[in-house]
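Only one protein chain is missing from this complex, and each of the others stays in its spot.
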Amino acid sequence: MTDAALPFVPPLDIWRGSYLDEGHTIASWLTTTDHKRIAILYALSITVFFFIGGVAIGLVRLELISPTGLFLTSDEYNRLFTIHGIIMVWFFLVPSIPATLGNFLLPMMIGAPDVAFPRLNLLSWYLYVGGAAFTVYVLLSGGVDTGWTFYPPFSSEYSHSNVIPAAVGVFIVGFSSIATGVNFLATIHMLRAPGMTWLRLPLFVWSMYTVSVVMVLATPVLAMSLLLIVAERFFGLPIFDPSAGGDPILFQHLFWFYSHPAVYIMILPAMGVVSEVFACFARRRVFGYAFMVFAMLMIAVVGFMVWGHHMFVAGQSPVADLIFSFLSFIVAVPSAIKVFNWTATLYRGHIGFEAPMIYALGFLGLFTIGGLTGLFLASVPIDIATTDTYFVVAHFHTIMVGGTVSAFMAGIHYWWPKVTGKLYNEFWAQFAAITMFLGFNVTFLPQFVMGWLGMPRRYHYYPDVFQIWHVLSSGGALILAAAYLMPLVYLTWSLFYGQDAGANPWRSTGLEWQTPSPPPKTNFVRPPRVDADPYEYHDFGRTEETGGEARARPQGEAT
Amino acid sequence: MNISQFTTAASDYAVKVDRLFYLEAVISGIVVVLVTGLIIVFFALYYRGSSMPRGDVPEHKSHEIEIGWTVATLFTFLFLFWWAASDQLTALTPPKDALEIHVVAKQWMWRFQHPSGAREIDELHIPAHTNIRLAMTSQDVIHDLYLPALRLKQDILPDRYTYEWFNATKTGTFHFTCAEFCGTDHSIMAGSLVIMKPEDYARWTAAQPQGGDLAHQGEALFRSFGCSGCHTPGSTVHAPDLHGIYGRAVQLADGRTVTADEAYLHDCIFLPDKNRVAGFPPLMPNFSGSISEGQAIALIAYLKSLATVRGTRTQNASPEHTGSRP
Amino acid sequence: MSDTAGALQHPWPDLRMQRAGVGLGMWMFLASEVLFFGGLMVSYAVYRSFNEDAFRIAGAHAQIVYGSINTVILLTSSFTMTVALRAATANVRQATLLFLGITAALGIAFLVCKGLEYREDLKEHLFPGPQFPLSPPATAMFWGFYWAMTGIHAVHLTAGIAVVLVVWTLFKRRVIPVQGSTMEGVAIYWHFVDSVWIVLFPLLYLAGRS
Partner (left out) sequence: MTNGRQDRRYLWLGPGAAWLILLMLFAVSLGSAYLPLGAGNLAVNLGIAAVMLAVLAAVLMDLRNSVALVRIVAAAGLFWIIIMFALTFSDFLTRHY
């Protein structure tokens, strides 16, 4: 990393301090409308929720070491996996990348001073943290035992737990998603810098665009389905009550109309992040940019048409099974294309082994495994055999958690110098990245096996023939826990003792790197102007081929 | 417990599912090897500082590559869909001559009723090489009867019938369990599936305490609940005659025509106003709460026996009752 | 001129774009709302298609008079809201305040009317429960939808009235200029609440009239 290769050195005379210097009181943080600070508020709060959800599943995995349980009653066990599901899905995975990296980077990547509606942005954080904290309080004080799916009539009539307040909390958090989605869409449409045409948008911005569409159009249906559960449970309105002619399966349709696209809410941003990382660390233009954009749009739209594959055994009609099975195979095509494109991006690159790249490769591996097992589950006969077993558990964890968290970590490490202005310890970061990939596979590959063998999910007690697989999986969870804790330590350490990063330590071409680190409040000192496509890493290095190092051409000029 | 209680493929259908599973596993394996291999090769050749030449890939070439693997992927997936769908479709229609066993699930136990009248709890005996059809309903929340050895799973809903059918080919004792989360003791709502040779099954049936077969139990209930007071041809109350009702098309008051299957008859007992028959006043009392699911099964079995034994004769005896009036 | 300068918010470069942006954002929110009510509509449609008769019987008990009055009130309020928006865009302050006030008053009139109607409904025990007078059972489902749909609509309308009153006060005290982007968002939202009612009215009040 030589200074000569830096495309831009920020002139010190116009340096007016970063967004971090805009106020040091807690009040200045809680009333901020700066998208960068709101991103940090989100990052801190989702970290807290992540670890609460993590402790819950840690206890579950510990309990599952023995087929007859160690220390929990069945009711406690059911509450614990519900806590884990609700927190991880709605309070961690859904907001994870969009609300933190998206909030921080989206305006910078398109050359805007802020998101379109800064106050709405702050409101959305308050909705999120209020709703989530309320729900977590409910989950920890009395608990909910319905699983995160809230299926009636169990949730509406039979459960003796705090279904109503939990549903209300999730409902509120939903509006935070919608607000973020609307904000991002308006920002991308209205506030792009001069020259930032649609086909010059970095893929991360495209991923934020598509994910916002999904958030805005899917989340309200979840809100409605939860509202109807509350209407039935609290007011006694017989909406899903079979004895009045209601149909519990209708709830499942509404619920999955949101909850399947929710998987894409989690994975689309991850795709955006790794596209940036692959391009930067392979010093190469993303292979098939236009196809990548098109694939994401396809996923966002067709992703709405596949929800019924969660219901092959639910009592849905066989005709609908076929339709949803077909559409599920179709939606897998763009995902496969993306995997091939990322791989091809490496071709003829100058590949580096920095931590973000290792995390991104981890994403690629887990996404491939998760995606391929998705094909199994799209096939009706295999789905009938494996749904509601650990095969499904392993499938969706690999793709939603393995994929999203790996990409989230890749993004955090990649943009850490930009956000904080500091460099972390590379060795520990690489070590944590490799540990995380191994931990994931040790945790979930045994679950694939035992699921196919016939181990049902949400089981407190289980037939002892599966014990070996559960023990293996719990061991993997331990490795995974260590891999999650490590970044917490070395990233915090870097805040105090890390080297200064400089504006663009990775010599990236992205617009967000053409401004000081950490960026000033208005993101850029002068309004930026864009005059190049994204990822022009290679072209300007062609003359230096024998020298090995390529020089990049920044996407725009700004300070 | 032995793992073979789960993994044995105990029917031809199960063998087919396994075959599809392994086919997809092989295809997935190829993809994983391909992607991993390419990544390793690219890393080996193009790590930063290596001396490989690195020209541009021409635009048209990269387009051809894109289109190539898009189409290849699409066709692979369509092939898999075709395979999976044809497996599903051949397994769809239950055979007409199936031995029908009724299943009632409730928190947290299973009850089975054989056509012979034999009842069991958390244990299901069935003959091998026989078409078996399970007609299932729940008394409370959604359950799911999961038969791992048969690779079958089906949710069981309250106030509705769902079905599973199979033809087991292997004898032995296998595991079955609940696969849809149903509350506190969900994980111990399990039992044994005993697949026997047909002659053993006959012997087992004969050894069960005899309470008359289901249809006869149903006939007794039909009288004791007072159904016969209205639903017999000579009754003064204007109610549909039920002879030959099962499997017939019924004209409803709101203009719809439905087939009188289990689900319909079940609704007629518990939700009499939901599907009122054309030409009859809404007089039928609501029996939900006073008739259990188990009793309903017996009643329906009785009505079905009317259909097969006396159906034609009744229709001939009262020709004005055919058509819109069952 | 200085009046409108205060209307420009960070991070917008000019007022025209800001107004377009607020309108766009509001339309996106409405697309979201469409799906929100869509969940309710699809449930209603599914059940109605299987319980034609019951919905007819149950629908005959809806208070058509109150429903009709309310429809007229809401349609009128949409008209006054549009006039208020046009007045605001043309910077005719008095007319803006007047028509915005009328709009809020009509909204409140709707809620009062709705309250009276609810009282009648409750008097007839039309809230599903042990005393519910109608049969077959699916009639209770129709009334479940009645309460859920009108209730959620009323919440939306209440929010609308609250926003209109706040905006009216801000205009009155000249905290924000009428010509800014605020009216754009408020008006679109108000019309949406009206649109929802236009769909609910035939589903709830006109079922079972013939």
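General observations
Order of writing sets the labels: A, B and C. Residues in every chain begin at 1.
Everything below uses one rule, namely that a residue touches a chain if its C-beta (ideal position, glycine included) is under 8 Å from a C-beta of that chain, and two chains touch if they have at least 3 such contacts.
Only a predicted model underlies this, so the values are computations on that prediction, with no experimental measurement involved.
Although one chain is not drawn, the whole complex shows that of A:His84, A:His253, A:Lys422 or A:Arg458 it is A:His253 that touches it.
Only one of the listed residues, C:Ala87, C:Ala104 or C:Val186, touches the absent chain: C:Ala87.
Interface note for the absent chain: among C:Gln18, C:Asn51, C:Ser78 or C:Gln179, the touching residue is C:Ser78. Residues of chain A that touch the chain left out of view are 189, 213, 217, 221, 249-250, 253, 257, 304-305, 307-308, 311, 316-320, 323-324.
Summarising the interface, chain C meets the missing chain with residues 20, 23-24, 27-28, 30-35, 38-39, 41-42, 45-46, 49-50, 52, 64, 68, 71-72, 75-76, 78-79, 81-83, 86-87, 90, 92, 95, 187-188, 191, 194-195, 198-199, 201-202, 206-207, 209-210.
Convention: only the chains that are shown with their structure count from here on.
The touch graph of the protein chains shown is complete.
Farthest from chain C in terms of Cα centroid separation is B.
With centres defined as mean CA coordinates, chain C is found 35 Å away from chain A.
Shared interface positions of chain C, i.e. residues touching 2 or more other chains, are given as 51, 54, 136-138. Annotation for chain A: residues 243, 245 touch two or more other chains. Across the complex, chain B is touched by residues 51-54, 135-138 of chain C.
Chain B makes touch with chain A in their complex at residues 1-3, 5-7, 13, 16-17, 20-21, 24, 27-28, 31-32, 35-36, 38-39, 42-43, 46-57, 62, 65-66, 69-70, 73-74, 77-78, 80-81, 83-85, 87-89, 91-92, 107, 140-142, 144, 146, 148, 151-155, 157-160, 162, 175, 177-188, 270-271, 274, 288. Chain C contributes residues 10-12, 17, 20-21, 24-25, 28-29, 31-33, 35-40, 42-43, 46-47, 50-51, 54, 128-129, 136-138, 140-141, 143-145, 147-148, 152 to its touches with chain A in the complex.
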